[in-house]
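The structure appears below as structure tokens.
A single protein chain has been removed from this complex, and every other one stays in its place.
Let's look at chain A:
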Amino acid sequence: MRDHPFVRARWAVLAVAAVVAALILPGLRAIREDNDVLAFLPPDHPDVVAFREVAKRFGVLEVGLVGLGKPDGDLLAPERVDEVRELGREIARKDGVRMVLSFADLPDPRVTDDGLEIAELVPEALRDPAAIREKVLGSTDAVGSMISRDGRAAALMVFLLHHDDRVAAADARAATIREIREALANGWKGESHLGGAPFIEDAAASASRGDLDKLSPIVIAVLVIVSAVLLGSVVAAGINLLLTGLGVGLVLGAHGVLGEALTIVSSSMPVLMVALGGAFGVHMLAGYQRQHGTSRERASATLRELWLPVLLSGLTTAVSFFALTMMPQLPMQRFGVTAGVGVLVLLLLALLVLPAILSVLPDRLLPPRAERPMPLRMRPPMWLLLALAVAGAGVASTLRADADPTEVFSEDSEPMRSNRFFNDHFGGSTYLQVAIEAEQRGDTDRKPLAEPTALREIRDIAEQVRAIEDVVDVRSIVEPHALLNEALGGRRGVPETPGRASRVFALLQGHPAVAQLVTDDTAGALIHIKLAPMSGDEQVVVADRVRALLDRHAAGGFTIAPTTEAKVREVQVREVGQRLSRLLGRPVDADKLLHASPAAAPSPALLAALTEVRDRALDSEDSPVEGVPREEIEAIDPSGLVAARGAELEALLRSKLPTLAAKDPEGIGFVAKHLGPWADDVVARFQVEARCAALDLPLTAPADAAGATCASLKGALSELDDDEWRVSEGAGRGLSFRTRLTGQPVIGAAFAESVTRSLFTSTAVSLVGLALTLLLARQMLALVPALWCLCVTMGIFGLLGMPISVGTSMISCIAVGAGVDFAIHLNFRARNYAGADAGARAVDDIGVVTLISALQLAAAFLVLLASEMAPLRDLGLGLGIALVGAALGACWFTPWLARGGVRKEVRGGDAGAAE
């Protein structure tokens, strides 16, 4: 018989292979890595889109946490504070770090009698341990976020520089994180933990890639030994290793040549390629060993016998990988394409290059080797197989993805240790964020959030979220805003007017304490919500409760209207009443509060307060005038200051202050301009106190008094006097006000939903692709053991409690592909026999070999169980189960499927196999 055409062209094939290798293998040196873990989020999922937008706008992904502890506890001793401060400064000096906040140098604004004092929470000169402890543990800004309540654990907030193109900045970012780790190792003697998005992302990437780098050689070594054992020849194993190595080299080299970066998933390609692609070579080499004659004759005979099953096997495996392109995650799509193409490359090598190599071997280098039949005795009844499939499918329907993305890490990994540290010392480590984005409607240059109405909405959301069970901390821009408003002379709360709100924002701009709370353009704000430690499913429940609170803003905006309008006033009174009810924990009728007014009959205390502002306006450092005779000042009756304003007040002053009117007539105007608002403040304060009395709240209460006090409710009560209020529609200024919920639990849920959906989608596409391929090859029945394998494998996943992950789709597709692969080889073997027992005889011939091959491949993949990452462990275990299941399915179904009667029944399908 003439040589097979491929064998005749052996030198040309080898030459082309050498040229291609020479062109592509140098690309191995140019391989880039892409460690972007976030790329595995479904890009079009609305929650992911929102997350990315919010993260970009607010820099959420740039905030890392460094947890610090000491074996002997206390971190508030002066020398420990120094250590924390210096470590924070050292990290802040690193390239790529924008700013670091620690409790030691946290800006600590304090309202004083005459203004505002801003200093470090612990100035370097403060050396009194008791004073340090009192200051730090008394700071609501620090406790719970930068220092634990007992002072035994600290946290640094590390703000990295934001890069619009995160992928391009990946190397710089990795270098920054490396430098931070070094600074921590050198600058802190004690317990330390790294948490937050940048460090978790880095840990995920480095752990995955590190595991693959570490474990892949072991997996590959096991696979090489497997092939040597199966082939019974070191030479054959060496040729297969050479061929597979060339294939892997070409696939990876092409990554370098084409600039395709290796992602965390595609780093597993060498292992998969060696395992799955190496099987082609094993089949071809085993076939070669069965043949007799010269090397060329044996190579030609091998090709004629095996080209079709090997081709089909390769095509079906490639189709399985191509099905991964149906997954929404871009890295998985790219992996599907590259792995599919890689399999085709290995297929070409097996069908073209390997025969060429074999045909030029010395005739006796790889002597013929007789097959050793190894009958597979155990064969379960068909009803049992079907029952297993049905039961497996049933259990598989219970498979769920885990909504907690941290579950991918092992318990002793850095992120999990960090989580435990922050859970133990800071009450939680998981955050939700409510992003608020506002925009003024109409022609105005007002800053969108510089509206008391908008700030009230933010405050109300925060308060209501705080009341949700398992929410341990809520922070928003409202708290620092309220403090500064008070420092500037307003009330302790949401500023009274848009002008004041705007001024406060202007002064807060660029302040590190608000960097995570509001954007520079004052159009966006974040509410940070810390959750208590809980499972991923419970996090989703809390997230849903928060989301329900945001329904109020579903309309995407509201109108700011004057409270002089009756309908607006009605809304104002009702909503103030509702808030007071929430704060007091009992029903409050705000209408009744409206009647509690001191103005009708000024009390002595009110008159004394009005006297004080009168004197301040006319005879103090804050007075715009000087030299006003005391007797003229005292001639002004303070009761007259309750209502007189503007021109009326100016006229009153002119009549009572003749000396000033003569000496500084313009000064009268300045006094009136300031005295009026100051008197307003006094009246408002007394009005609030009258409302407190109406609510039976004592005017004074101990600082540590439990529950609401008049002092704590003053801001809320004074809002009854605000000039503007939010209404859903009507005349007024329009404000677009959009709220979006994001954060780890939301993204975790989106990811879980996505991987669950993509598992079914990619598996279905894989099955359809395989069906079409097998239909063309008239091997449709090979799909039966593959489907059985899929059902049983997924059922075992369910029984083992394994969650659905990105890797599950890979396992599913590989399980189907392997099931088909094994079945095809057994089916083709069965063609050697006639009669109803053809399939059984094929299984007797190569069933055990198939099973051993699968077991050994499974053993190789089980090496991945040593991984630090749960998905890699699941991948290893899943592939092991899937490969053994595929081999068993093929062995158990082939005797039934390869019966002559069955094949006749499906004539037109794979009837050719019976011939």
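What we mean here is this: a contact is a pair of C-beta atoms (placed from the backbone, for glycine too) under 8 Å apart; a residue touches a chain by one contact, two chains touch by 3 or more; residues count from 1.
Going forward, contacts and distances are computed from a predicted model.
From the set "NADH-quinone oxidoreductase subunit E", "Outer membrane lipoprotein-sorting protein", "Radical SAM/Cys-rich domain-containing protein" or "Cu-processing system ATP-binding protein", the protein name that UniProt assigns to the chain left out of the figure is "Outer membrane lipoprotein-sorting protein".
The residue from A:Arg98, A:Arg127, A:Arg181 or A:Arg757 that touches the chain not shown here is A:Arg98. Considering the whole complex, the residue from A:Pro107, A:Gly245 or A:Pro533 that touches the absent chain is A:Pro107. Within the complete assembly, A:Lys673 is the residue of A:Arg57, A:Lys70, A:Lys673 or A:Arg738 that touches the hidden chain.
Only one residue from A:Pro26, A:Pro46 or A:Pro123 touches the chain missing from this view: A:Pro123.
Per the touch definition above, the residue from A:Arg57, A:Arg492 or A:His511 contacting the chain not shown is A:His511. Where chain A meets the missing chain, the touching residues are 89-90, 93, 95-98, 105, 107, 112, 114-120, 123, 161-162, 445-447, 450, 487-490, 497, 499-500, 502-503, 505-507, 509-512, 520-521, 621-626, 667, 670, 673-674, 677-678.
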